[in-house]
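Following: one structure in structure tokens, then a few remarks.
One protein chain is absent from this view; the other protein chains keep their places.
Here the chain labels run A, B and C in written order, and each chain numbers its own residues starting at 1.
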Amino acid sequence: MNKVMELDQVMGKVHDGMSIMFGGFCGVGAPLTCIQKIAESGVKDLTVMAVVATYPGGHFDLAPLFANKQIKKFICSHVGTSPEAVQALKTGDLEIEFFPQGSWIEKVRAGGAGLGGVLVRTGLHTMVEEGKEKITIDGIEYLIEKPLHADMAFIKGYRADKWGNVEYRYTAINSNPTIATAADFTVAEVNEIVEVGDIDPQRVGTPAVFVKAIIQGNTFKEHKAVYHDIWASTGQLK
Amino acid sequence: MNKVMELDQVMGKVHDGMSIMFGGFCGVGAPLTCIQKIAESGVKDLTVMAVVATYPGGHFDLAPLFANKQIKKFICSHVGTSPEAVQALKTGDLEIEFFPQGSWIEKVRAGGAGLGGVLVRTGLHTMVEEGKEKITIDGIEYLIEKPLHADMAFIKGYRADKWGNVEYRYTAINSNPTIATAADFTVAEVNEIVEVGDIDPQRVGTPAVFVKAIIQGNTFKEHKAVYHDIWASTGQLK
Amino acid sequence: MNAKEMIARRAAKELSNGEVVNLGFGIPTTVANFVPEGVEVLLESENGALVFGAAPKDGEEDPDLGNAGGLPITMIPGSACFDEATSFCIIRGGHVDTTILGALEVDQEGSIANWATPVAPGKWSPGMGGAMDLVMGAKKVIATFVHTLKGAPKILKKCSLPITGKGCVSKIITEKCVLEVTPKGLLLVELAEGVTIEELRACTEAEFLVADEVKPYQL
Partner (left out) sequence: MNAKEMIARRAAKELSNGEVVNLGFGIPTTVANFVPEGVEVLLESENGALVFGAAPKDGEEDPDLGNAGGLPITMIPGSACFDEATSFCIIRGGHVDTTILGALEVDQEGSIANWATPVAPGKWSPGMGGAMDLVMGAKKVIATFVHTLKGAPKILKKCSLPITGKGCVSKIITEKCVLEVTPKGLLLVELAEGVTIEELRACTEAEFLVADEVKPYQL
């Protein structure tokens, strides 16, 4: 039950026209190594789902996929941090479907948890209502938010054992554990691959049941350097 | 923002006819000190919500509340482990509403997460359908499971800081973090009350936002002795 | 070997490497003891554990480590703990490959009844627990039970007790036989040593077809 794979093996499963979810939140907790490889592969017409577009200012995170116009449709809650995505939206090269952030993650959770949808009040009496079914329960009106599910998901963890138990660190957990549940084939990129038994059972954020492949990403040392550089170069450190 | 309370202060908030949720799963992760105190208080006509009734064989966990006939209605997924509850059901002293376990916890989650309900296929074409609204989404039929919410919730953690961040251990987490979200007044019984900052941010299972009161339960040493005794006396240890 | 052990041993052969498996109470629990060599499965427990060990010795128990019945378990390499909402995301969300359950009744349409017995007029006990979630969510549902109850058939034309799930069972394993649930009805695929098809029909209320090649019961 060793799920460790080479990046090229996983890339063999990525095809034009696929739907793909990516973990991360404005760049933190994003599977950077896999994203880079997908950008290089040139696959196109992707439907991509992520909480937001990229780290503020672009040039990082999902930015190359927007810059390369590999994404046909982007399902998210916010796109303003990515000049590449906003540009593609303006010119008509990108279709965007916006959901309130809480509804977005709940739709992904529904997709992973076998729910047919959830009833929310978020977005009532706004543009979010458009095209959605409404239902009244005990006199209160709700929107029906349907599940989101993808062909593949790429998540980013700190460590994984070879069976696919994934440990996260701090706020880099964000959308990752939910996204891990909502795809046919979930790939976990991690800083370190460890032996089964090395992760405290109480620190497993994504149990092995959800993970189909494990990819060695940046080592933790490299990972620290990458974020130091992006934060330092954008003036975010004191 | 010190939320530590004496048990008597909290008991002042428990009244006849209230709805109360209890954390725990067959006795593991149950707020035993609070349960005992509620049993002694004699409050009655309670609507109680818990995953299952008690530890197998009864005499533990929620058993005294059933034995004292303090519960009018019990909303759960399974009652067979409690002879007290089954007896009360037979004689008509107890009304029970059963939900599939996954639907039960999802209903509680909906109650805490501000959802108007969730759409599930669990229980379709069974007795669970009775009295429920159905909806068809994209050609698939679902039951609408409405939220559960309570006046009070009693959860059991390992440690809490004085602001109410709660840490759990192993499988004693079970229903506790979900229940913590779904009541007007959530009480966390813990083995140890610690200073703010003593709990690793990554080990907080219930963030302080959900907790209104913290109660010192059994110390961890006492807690170990209690479970040793119940398991040893029922022949569960090798 | 008694009937229950036969059933557990046979059911264990249904599991393949890497599968996520949830075992119900009774016979199914004991299936874990017979998982074939070379097969690693991820056992899931609905209270919130993935991969766990047997009951500890007296003095080695942890008060915060119980199974879905509240009984003590141990952590082993690969173990993970999570909350109940996550556990049922696994179960309902289609992430369990195989569940093996006990049954009070199954019928020829693949429906199963295993949660309700009458305790008073209009009242049922003990409740469905996680069984309805499992039969709805698991990719493969295997029903295991001793073929008859005090001589009365448990494999019926139509379940008489309130059902747990409609048409959800893929395979039935008793100490006498293995039946597959197919679109055409039940299909006999294995027969235990010393049991004849006629004897099987006599203690089975449901209709069943007989496979072209009925194999010996695999032990």
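One rule holds in what follows: contacts are C-beta pairs under 8 Å (C-beta built on N, C-alpha and C of every residue); 3 or more make two chains touch, one makes a residue touch a chain.
Please read these numbers as outputs of a predicted model, since none were measured by experiment.
> Mind giving the shown chains that are in contact with the missing chain?
In the entire complex, chains touched by the missing one are A, B.
> Which listed residue, A:Pro31, A:Pro64, A:Pro100 or A:Pro201, touches the chain dropped from view?
Per the contact definition at the top, the residue touching the missing chain is A:Pro100.
> Out of A:Tyr55, A:Trp163 or A:Phe210, which touches the unshown chain?
A:Tyr55
> Using the touch rule from the top, list residues of chain B that touch the missing partner.
Within chain B, the residues touching the omitted chain are 1, 109, 112-115, 161, 163, 165, 181, 195-197, 199, 201-202, 204, 207-210.
> Which residues does chain A use to touch the chain missing from this display?
So the residues of chain A touching the missing chain come out as 25-29, 51-52, 55-56, 61, 76-81, 86, 89-92, 96, 98, 100-103, 105-106, 109, 120-128, 158, 168-178, 205, 223-224, 226-228, 231-232, 236-238.
The working rule: only the chains that are shown with their structure count from here on.
> Can you identify which chains form the pair with the largest number of contacting C-beta pairs?
So the chains sharing the most C-beta contacts are B-C.
> Return the distance between the CA-based centres of chain A and chain B, expressed in whole Å.
The separation of the two C-alpha centroids amounts to 33 Å.
> What whole-number Å value describes the gap between the mean CA coordinates of chain B and chain C?
That gives a centre separation of 28 Å.
> If I count partner chains per residue in chain A, which residues reach a count of at least 2?
Touching at least two other chains: 113-115, 201-202.
> Would you please write down the residue numbers of chain C that are in contact with two or more other chains?
49, 75, 81-82, 88, 92, 136-137
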